[in-house]
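Every protein chain except one is present and positioned as in the full complex.
To keep things simple, chains are lettered A and B as they appear, and every chain counts its residues starting from 1.
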Amino acid sequence: MPRDRNESLSADIPLSDLRDEGMIRVVTVRAPVCRGRITDIEVPRLPRGYRAIRAEDIPGENRLAILGFDIPILARDRVAYAGEPVLLLAGPDPAVLEDLRSTVRVSVQEEEPVLEWESFSPEQVIQRRSAVLGNPEKAFEAAAEVLEARYRTDSQEHLYPEPQGALAVFDYDKLVIRCATQWPFHVRDCVRSVLGVKPQEVIVRPTPLGIPMEGRLWYPSVLACHAALAAVLCRKPARILLSRDEDFRFTPKKARSLVTLRAGLDPSGTLTVLEAVVVLNTGAYAPLASELLEQACLQITGSLSIPNLRVQGYAVRTNTPPLGAFSGMGAAHSLFAAESLASRIARDREEDPLEWRARHFLRKGSPLLTGERLRDRTTFEEIGSRLKASSDFARKHGSNELIRKRRSASRSEEAPRGIGIAFGYQANGASYAALASGTFTVETTLNKDLSLVISTSAIAGDEGIRSIWRSTAAGILGVPLGRVSISEVDTASVPDSGPSMLSRNISVVNRLIERSCIAIRSRRFRSPLPIASRAVHRPRNPLRWEEDAVRGYPFESLSCCGAVVELELDTWSMEPRILGVWLCVDGGRIASERFARGTLSSSTLAALGQCFRERLPFEEGRVAENGYREYGLLSLAEAPPIEIEFLPWSDTDPLKGIGELPFLCIPAAFASAAAQASDLGGESLPFDGAEYLAGMEAV
Amino acid sequence: MKLDFILNGEDVSCQAEAGDRLAYILRERFSLLGAKEDCRSGHCGLCMVSLNGRAVPSCLVPAFRVRGAEVVTIEGFELTDDYADLRDGFRKAGAEPCEFCRGAVFLSAAALLDERPRPEATEILEHLSAVFCRCHDPSALVRGVQTAAELRARRMYFRANR
Partner (left out) sequence: MRIDEVIVPATLSEALSALKRNPDAVLCAGGTELFSEGPAGPADRNRTLISLHGIQELRHVSRTDLYVEVGSMTTLAELLALKEGFVPETLRSVVHGIGTFAVRNLATLGGNLSVTDRFRDCFPILACMDALAEYRQGTASRWVNLNRLIGPRGTPEMPRGEILTRIRIPLGGWDLGIAHKLGFPRINSRKSSLFVALARTDKRALSDIRILYACDRALRSREIESSLAGKKIPLLPRDIESAVGAYADYCSHAGIRESSAARFLTLVRRAFNQLNEGVTA
């Protein structure tokens, strides 16, 4: 289909809709087994115009440049998961490529795959962290009661719109990469190093991103390298676009986690000591394992303040596709555990979970794992009392408890109900080790016609963030909102603002916009227009992890949240039906309530999906073909009423990230509601109604 | 095989293989990219078109079924007043779908309004659950469709009473 070639350079067309004159397609031949040594790759005679690309053909380095020191672009000797890219086929006709792909034979001398991870061997550990606060040994000795629990979460698919892919086209003497990425400069640096060319020779212009759920952080770079290799070796524009099935089975997913907690209580039921072992199954490759693990360790107490702590964290390698980042990053795993433990203690002690927590909430001055004291004020108590009022928590919880106790005796046929509450916080501006070496920049320019242009490589997944950036700039400079624009992202013309992950778009990028606009304002009537100003962020004081200790202050600010989930179990299927969700959020100043509500509502649905539906069907280290079609999503038709309340803010309060909050609070609130309804522990997500039903007859 | 059909109101004809799907034909033969080819298995709904007046996932419609049929894609629907109502309704409600989902969301909502001019919230969510996306905000979608329904009813009233 002949299309205007300028289109392949335009910014708002999705990758799958982009074509370029003479474009060839690229498909991936993948490892047939989970682990082993490649002994032979047999490629049939290829028709004219078709080409096979092997690891040996890579002109530069066969690995991801940033973070991914061990991730090959194409497997050369060894394969680490079933489905790992081994060879590329490039050529004009997708149907011919499909046929060719099925005739390539990859022979692998198979080795026993490593799939066990809950109890792991030392060789599997790719990252390890440990830290101690106070004196846990002594505190355990003094404890009146000690209890243990294990909390598991499963993997989850990001399911962003449009499967991953990349297009590489030539623009004079430059190679232009088009792909949906959260980190354009990562793509550029990886492609550059794989091709062995200078950074200026590669330009990245992202395509629309949608809501990436942290699933487009580094993997787009791998596909960009594939497209770039094909383009350069075949001298034609080249596009790789995974099918939904390939994307579902072979791209990174959320890490699986097991958090083992041992807690000591004093005679009054106060939690005085906690020992935690966090194990993250990060699959074959995990370039962000240290970030996940650190965040999981740092937030191991959830919303609670515990004076004596010992945390050990392990990121563990297995022969499954890469498992790693997902909205909520590492913190979601530990918050689920800590908040579930809090609910369980309250339940065992027959105390109201809110009242028990109120005695433990993190407050300004509470000790943190790093030994520092919390500098921010927290608002958990206020959040709790608002939630209590809006959801009628105490009454519902109390009456469900009564029914639960009676139920075990009489086996009522009524739909059992449960209600649960949990709290959590999102750490804004966490100092990530992976980003510690970079500097991140935003530039703003006030033009002669008084229009303002923001120039950043940060990618806004939705209109909400863009409108926050624009109104921040407009507010500072007194320019009408309509005169503020954000320049198209193009690594040749915008500065590197780092990855758009977590709340960085607010906590870093918006801050930089603010700073650069303030700088313009101070020069406004002294220098002639245009005035351009760059603001640079250097991650200050990255945390220092040592043996059994971590030093530094772990974040810039906190956004606090609480969630209540009410559910009932269908009497026949035992599937949860969510009756209502209440969220109360302290996210500082809320720039646009409408966008904030939208983001929180949609994240709530995704977080609920993770609680009882979305289960990645890994069997023997792989997801079965067409697994996507059996992936149970929570449909809109099942969406519960979601009530969202914001704590009042003033215009001088800072903006903070809030998008992760549902992923941090909802799982534990759900689990404790499910525990109340089912009389099970709620220690493992997703909750499986069918399994629960199967367990009932045996009881 | 040769296919003759009505596409967005025009008589068209093209060549197709027996196993081709409508989604593929629209994109590759007619450069109509509003219907996305995502899951190719009927699950995501992103390839939605109207086939003889009914919204269907076009990845499940084999080419031969299109012979003599009437197909409307989002590109054709965009030229109608019904579309304008939906666009304005969604905009007012702050529920504008993104580029990936736009066609599917609007065609699904239009299918509902054809059947139920004043839909309830549950019906709206039921219908829009045919389109999968992670950024749906249920209450905004409900407001969007209900606002569009109002705009549409008003437009019909004025047309009838002109």
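Basically, contacts are C-beta pairs under 8 Å (C-beta built on N, C-alpha and C of every residue); 3 or more make two chains touch, one makes a residue touch a chain.
Because the structure is a prediction, the values reported are computed rather than measured.
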item: For the chain not depicted, the shown chains it touches; value: A, B
item: Among B:25, B:55 or B:74, residue touching the chain not depicted; value: B:55
item: Residue among A:189, A:214 or A:245 touching the omitted chain; value: A:245
item: Positions on chain A where the hidden chain makes contact; value: 95, 98-99, 102, 243-246, 413, 570-575, 613, 625-626, 628-630, 632, 635, 637-638, 689-691, 693-698
item: Chain B, residues in touch with the chain not shown (by the definition above); value: 1, 18-19, 21, 39-43, 45, 48, 51, 54-57, 59-62, 64-65, 67, 108, 111, 126-127, 129-130
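As a working rule, only the chains that are shown with their structure count from here on.
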item: Centre distance in Å when chain A and chain B are each reduced to the mean of their C-alpha atoms; value: 32
item: Residues of chain B touching chain A in the complex; value: 28, 31, 33, 36-41, 43-44, 46, 94-96, 98-101, 122, 125-126, 128-129, 132-141
item: Parts of chain A lying in touch with chain B, wherever the complex brings them together; value: 1, 3, 12-14, 16-17, 158-163, 208, 210-211, 213, 243-245, 462-463, 594-595, 597-599, 601-602, 605-606, 626, 628-629, 633, 635-639, 642
